[in-house]
Structures are given as C-alpha cells and as structure tokens.
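Only one protein chain is missing from this complex, and each of the others stays in its spot.
Moving on to chain A:
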Amino acid sequence: MHISLIQAILIGLWTAFCYAGMLWGIYTNRALVLSFGVGVILGDIPTALACGAVAELAFMGFGVGAGGTVPPNPIGPGIIGTLLAITSAGKITAASALALSIPFAVAIQFLQTFVYTLCAGFPESAKKALKAQNFTKYRLISNATVCLFAIVGFFLGFLGAYSMSTLQTLVKMIPQWLLTGLSVAGGMLPAIGFAMIMSVMLKKEFIPFALLGYALAAYFTTPVIGIAIFGTIVALLVFFFSGKKDANATTSSANTSTEESRDDWI
C-alpha cells in the first residue's frame, strides 16, 4: 500500500497533536489512540485497532515513570508499528509489528530526554524576559516545550509515513523464521506490561483479587467488563465490611459500623 504525501502530512499532524497532548495530560499519547488515527487516515481501522490494542496492553506498564523520568514512547508501536502492519498488507501481524517497533520506542525515549535537556535553558531566558517586563516573550518561552514536542511529533509521524516503503524493503530482508519468532515474542511482550503495573499495585492483601481475575478469565472466559464488575463487587464487599472486625470486637451489633463506613465513602 502506498502512502500519499497528504496522508503522510496528516499522520505527522496527528502525531504532533497526540505527542503534545502528553504534556497536557489528555492521554492522547497512548498506543490505542495513536494507532486509531493512523487507521482512520489510511482507511484500515481493523488493523490499526489490533496493533493499538496489543501495544496498549504491552505499554501499559511502560507509562509508569515516577516524576519526570521518561519511559519508552508509544509512538513506536502506535505510529511506526501500525504503519508497518498496514502497509505490509497482512504480512506483518500486529504482534510482530509491536516487536519490530520497540527500537523506535526506545529511540524516541532518548529523543524526549534530549528535548527536556535542551529546554533546561528556558527558565533563565524567561527570567530575563520578566526582568525586562516583556510578558509576551515570557509566555512564548513558557510554552516552548509543548511547541517543540509538536514539531518533533510532526517529523516523527511524517518521516515515519514517508519512509515506509524503505522500511518495508528492510523488513522484507528479514527471514521468515525470524518474523515468526518476532510474532511469538510480540505475543509474550504484554506480560512485561502487566508485570510492571502489578509490581506497583500488588500488595499481599490484594493477591485474592489477582486469583479472582485469573480464574474468571481462564476458567470461565469472562469478558473484561464482566471481570471488572466481579472485581468491583468483591472490592465493595471488602470496603463495606472491613470496618466490621473492629466493631465486632467491642459490640455485637454491626449496623453502626456499616453506617460509619458509608459515611466515610460519601
């Protein structure tokens, strides 16, 4: 599939918007969202959804960066990976697109650290502008990082789309056994995302919930919304009855304690 110049520009603009949205905290810089835009622009939403979803799950834990640290960027699989899968016309699966795009995600991560470092001189210029009471210049400098992000995003998206035929030629040189291997690896990569997020959230007391989720999914093949509902039911039960133990120790009536915990909830 050929990507026209206009499509490449649109993909550039979409990447620019999504990447800038990361600073605004509007969650556009997620694989699921990034790939959806690519799918709409290239007219292949099903492939884009498959790529976006598998990468979203794999990158769920990568977004975990405590205060100011930069994680690998979802633009890798969200834009580059999705482009690879769509333009290959079915030869590259969503899982192998994810595996192939990891180097890009890491490269963009370094690029972002570079931008933040580049911006480290801005506060000084802003202070200088304020000393001169030049408020327009001050506001310009205070918005400079987001502008740089948009520019970087545009070039990532545009160049990614524009060089896709070259990238496809490179990918074609990869032997079939390696592509199959990458596809298998791509299927395993989400394990890292789940494990990362679990390592932050999981406490000993929450292990029953992990078992509940596994059992519902593996033995009963419950859809995810169903799992969320079961999880909510048990979590609420725990919440409403957890105060009871202490109350029972002193009085036998449980009514007061449930009312208390309801008050706290509201």
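Heads up, the rule we're going with is that contacts are C-beta pairs under 8 Å (C-beta built on N, C-alpha and C of every residue); 3 or more make two chains touch, one makes a residue touch a chain; residues count from 1.
One rule holds in what follows: contacts and distances are computed from a predicted model.
Visitor: Have a look at "Response regulator transcription factor", "PTS system, N-acetylgalactosamine-specific IID component", "ABC transporter substrate-binding protein" or "Septum site-determining protein MinD" and point out the UniProt protein name belonging to the hidden chain.
Guide: "PTS system, N-acetylgalactosamine-specific IID component"
Visitor: I'm checking contacts with the chain that's been left out. Which of A:I11, A:A50 or A:I108 qualifies?
Guide: For the chain that is not drawn, the touching residue is A:A50.
Visitor: May I ask which residue of A:S4, A:S165 or A:T180 touches the chain that does not appear here?
Guide: Only one of A:S4, A:S165 or A:T180 touches the chain omitted from view, namely A:T180.
Visitor: Using the touch definition up top, pick the residue from A:I41, A:V152 or A:L189 that touches the left-out chain.
Guide: Result: among the candidates, A:L189 touches the missing chain.
Visitor: Which parts of chain A face the unshown chain closely enough to count as touching?
Guide: Its contact residues with the unshown chain are 23-28, 30, 32-33, 35-36, 45-46, 49-50, 52-54, 56-57, 60-64, 66-68, 71-72, 93, 95, 99, 102, 106, 116-117, 119-124, 126-127, 130-131, 133, 135, 138-139, 141-146, 177-178, 180-192, 194-203, 206, 209-214, 216-219, 222-225, 227-228, 230-232, 234-236, 238-239, 264-265.
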